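Take a look at this one; I'll ask things after.
Every protein chain but one is kept in place in this view of the complex.
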Amino acid sequence: MSNVFGRILRLTSFGESHGPAVGGILEGMPAGVEVDFERIGRQLARRRPGQSKLTTSRPESDEPEFLSGIFEGRTLGTPIAFVVRNRHARSADYEHLRDAYRPSHADYTYEQKYGLRDWRGGGRASARETVARIIGGELAGMLIPDVEVTAYVHAVGTEELNRSWEELDLGRIDDHAVRTPDPAAAERFAALIEQARREGDTLGGQIVCVVKNVPPGWGEPVFDKLQARLAAAMLSIPAVKGFEYGSGFGGSRMHGSEHNDIFLPEGGTATNRSGGIQGGITNGMPVYFRVAFKPVATLMRPQPTINREGKRVEIEGKGRHDPCVVPRAVPIVESMTRLVLADFYLLQKIQAHGQT
Amino acid sequence: MSNVFGRILRLTSFGESHGPAVGGILEGMPAGVEVDFERIGRQLARRRPGQSKLTTSRPESDEPEFLSGIFEGRTLGTPIAFVVRNRHARSADYEHLRDAYRPSHADYTYEQKYGLRDWRGGGRASARETVARIIGGELAGMLIPDVEVTAYVHAVGTEELNRSWEELDLGRIDDHAVRTPDPAAAERFAALIEQARREGDTLGGQIVCVVKNVPPGWGEPVFDKLQARLAAAMLSIPAVKGFEYGSGFGGSRMHGSEHNDIFLPEGGTATNRSGGIQGGITNGMPVYFRVAFKPVATLMRPQPTINREGKRVEIEGKGRHDPCVVPRAVPIVESMTRLVLADFYLLQKIQAHGQT
Amino acid sequence: MSNVFGRILRLTSFGESHGPAVGGILEGMPAGVEVDFERIGRQLARRRPGQSKLTTSRPESDEPEFLSGIFEGRTLGTPIAFVVRNRHARSADYEHLRDAYRPSHADYTYEQKYGLRDWRGGGRASARETVARIIGGELAGMLIPDVEVTAYVHAVGTEELNRSWEELDLGRIDDHAVRTPDPAAAERFAALIEQARREGDTLGGQIVCVVKNVPPGWGEPVFDKLQARLAAAMLSIPAVKGFEYGSGFGGSRMHGSEHNDIFLPEGGTATNRSGGIQGGITNGMPVYFRVAFKPVATLMRPQPTINREGKRVEIEGKGRHDPCVVPRAVPIVESMTRLVLADFYLLQKIQAHGQT
Partner (left out) sequence: MSNVFGRILRLTSFGESHGPAVGGILEGMPAGVEVDFERIGRQLARRRPGQSKLTTSRPESDEPEFLSGIFEGRTLGTPIAFVVRNRHARSADYEHLRDAYRPSHADYTYEQKYGLRDWRGGGRASARETVARIIGGELAGMLIPDVEVTAYVHAVGTEELNRSWEELDLGRIDDHAVRTPDPAAAERFAALIEQARREGDTLGGQIVCVVKNVPPGWGEPVFDKLQARLAAAMLSIPAVKGFEYGSGFGGSRMHGSEHNDIFLPEGGTATNRSGGIQGGITNGMPVYFRVAFKPVATLMRPQPTINREGKRVEIEGKGRHDPCVVPRAVPIVESMTRLVLADFYLLQKIQAHGQT
């Protein structure tokens, strides 16, 4: 079931990076929703490699073909299947990895799990699978048009923004290729990335995501708390190492008397350390969270490793690889968030029964 | 489905804190497993309020009754249902909350979601539901007896351990009521908690969990990566605000050349920044992660809030409340981890087919 | 997952017949529904053994205890857990079956599957588990109060009603203990059952179920067609061997020109060979189906069988057994039907989105 995400609105993902295609099926979408194909294309373009010299040079067009579930521009209520061909896969770049395990990649673990693996470009473990998340997530977003989901790069390596999301102009995220709504920080981040590229090295970073206009009542108690589903969504993205929402790790250092969000008679709360979620359910305040990404494991310089026989060998990245994936992960974080929220929107419709 | 956790091994949880009982059903447990009832009792005792003056004084006995699925001391392969009565619930302590919303509690959001709520002691949102997680998780642990899951308190408020789990004697965790395997730190943590109690205030903290002896190959690609399931498990625990595994947020500040774990010809990796997980699947190294808890929202001193009519009122905690739940959350973190791992153990048995 | 029934409204069932209790958890029930406990009691009484000399003499009271999910008489939107104690279980009646496999029972197959079994009274394979179906199904029925579900005995052994459900007074089903709304047929059925009892033998039979006032649009395409879910529900009931809906097996002998239901300008169709379902979705006409039950396997006379060592032995039923379970299966068929329908009602609420 590990290729399915969602309860009612369910995305099933498929595809190896160097097989014929990646894609998915979105099930549970109600009928009659107008499909905005351009929106999907725009978000795919933000994820695409080769957007700028900061990202990889693999020129994927990533044009999705929709095979079902849409008729005369509207959803039918039936499964929406979509396929994106892997046109520019250069498997030869990976021949040297047929028998060697790249450090901190999934080569070794897939082989331990399955007994065999598609060694070309990471196969199923490649971040290319996130194409399906973007398409599914943007379709999901069409169900909840009033909800605003916005992510941006908060940190690259040791550099980070010193302002919170409330102090930033979130309309300026795409002004710079690093996707940070602070021009000075964007330059600092870009310089770090450029230096890492020159050294054949890579960098991690952090993304903040903010959700506005979520009505109260979304989320489910106990195991499917909104934060639990968001955490699962984020930790399922390749390279993610951590998640926190609201006050997060910082909140663990506070006293209750400073941390509690006091309800205001005029609506809302005086502070928002809860990150818009109390008991797993939205309270109407903005939801926000932060996600940590490790540096990409593929380096453009030699590294020692072992091969299948356990012998010491040396490998070096070939082909097209990002020194820092964090700017391209911004749309992935947004689309996964939309998938989570639209699902809870549908789940909450079921409650309408008892509220007459 | 929000009351079910697991794919093959599935815990369904039920119960309000001041209703007749809490409990659950564990489904998917293979037949023939010997049940160690004392083990369950010991872990329940570690979760129980009233263990020391550091925790609440509610004297719950938490004796589970097993209703099915066990015959002559062994599992039958059928659902294991269990019930724990809510014997010492003093609903009168909550009468004043019938119409008021406690700050940073789930009172307001439950009412927004469901249109009504059980206002007695938090109802379904009470941490009392974690009793079912302990019982389900310890049963799960009996499926994977070689896997060692150990959690401890890493930080209380602003105080934290300055040593990593590898430098600690994990056998000494229960030596002190704060559940920290470092006697000096334990005293510092206890002093902070005692001070918070005197002030009617509360404190957050952090828990580290370490898993040893996990074979390679556990975990599933894409959406059910081991780290995604662990994150969902942890963020579903009341008061949890953040999760990181392996190098975590710190790893996001590193270069790939420092972060990569180099495979060793003699087995294993030179470092373990991957936290034992690569591509969502275990590599045989120890799995470890860190969890952040916010300070408890119920204070033993007056706080402003609003009531159902949106009018300003003042409330103050009555009854039995912990100034810091983190020590009692240690067994919950462990039991949830066992639930996650035993599920992946069963999922991996399915792969046995192709590996002849 | 084999102990869970439903998609959104989900019943998880537990319990062995001679363990401490049977029961279940109903999840997915919206909040605010008033619970009619007497209705549940009445339907349990119709299932109960010992209602008349036609049924077994085991005097079970079957009083359910509700442990969660209900507050001040209304549902909370949280899981509803319920337990029915096995008070009158006389395990000694089954001692002789510890090592022998009863013919056409599940003794042999459970042992093959699980390696061990609870040999007392059928354990999990006992029809006692249907208590949970009744409780869950009647709670489900409270969600769809306008939908009328009515089942009755259509045949016992070789005797059957020669009138269709449209020609019968469905208000008279409970006039006679055999639950047939035709007084003359009821006498014939009762005489057959009485004769079987005297001979230590047993009888099968058939039940017809009729559902009125289902709105159009319930049911899902492809794998979860309404008829597929009804068939699964019915074939999961102990002793059921067949299911047909609408024209059923008889319809397979017809031409399309006779079988098609012609739409009427005034609404509805001229005939109803579709049984109210077209393409898996209700069309607003009554839904009806027929269910075949085999004769009970336990005989009150000696039968040859084998024991664990594969040796020939002879067994004879002891304790309390029905010569014909079909009258007691009438409420089970109804309650399972309600469970199916209420689930589709909730699923259809999701479609409300696209229909603005």
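Letters are used for the chains, namely A, B and C, taken in the order the chains are written, and counting of residues starts over at 1 for each.
Here, a residue touches a chain if its C-beta (ideal position, glycine included) is under 8 Å from a C-beta of that chain, and two chains touch if they have at least 3 such contacts.
Quick caveat: nothing in here was measured; it's all calculated off a predicted structure.
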Option touching the unshown chain, where A:Ala45, A:Leu67 or A:Ala352 are the choices: A:Leu67
Which of B:Pro64, B:Gly157 or B:Pro221 contacts the chain that the document leaves out: B:Pro221
Touching residues on chain B - with respect to the absent chain: 8, 28, 30-33, 74-75, 77-78, 143, 221, 346, 349-356
Contact footprint on chain A, counting only the chain that is left out: 1, 3-4, 10, 12-16, 19-23, 25, 27-28, 31-32, 65-69, 71, 74, 76-81, 83, 113-118, 123-124
Residues of chain C in contact with the chain not shown: 1-5, 7, 13, 101, 103-106, 108-110, 112-116, 124-125, 129, 155, 157-158, 196, 201-206, 216-225, 227-236, 238, 240-249, 251-257, 259-265, 267, 269, 273-275, 277-284, 292-299, 301, 303-306, 310-312, 348, 351, 354-355
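What we mean here is this: only the chains that are shown with their structure count from here on.
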Chain whose averaged C-alpha position falls nearest the assembly-wide average: B
Interchain centroid distance [CA atoms averaged], chain B/chain C, Å: 39
For chain A paired with chain C, centre-to-centre distance based on mean C-alpha positions, whole Å: 46
Sequence positions of chain A contacting 2 or more other chains: 221, 351, 354-355
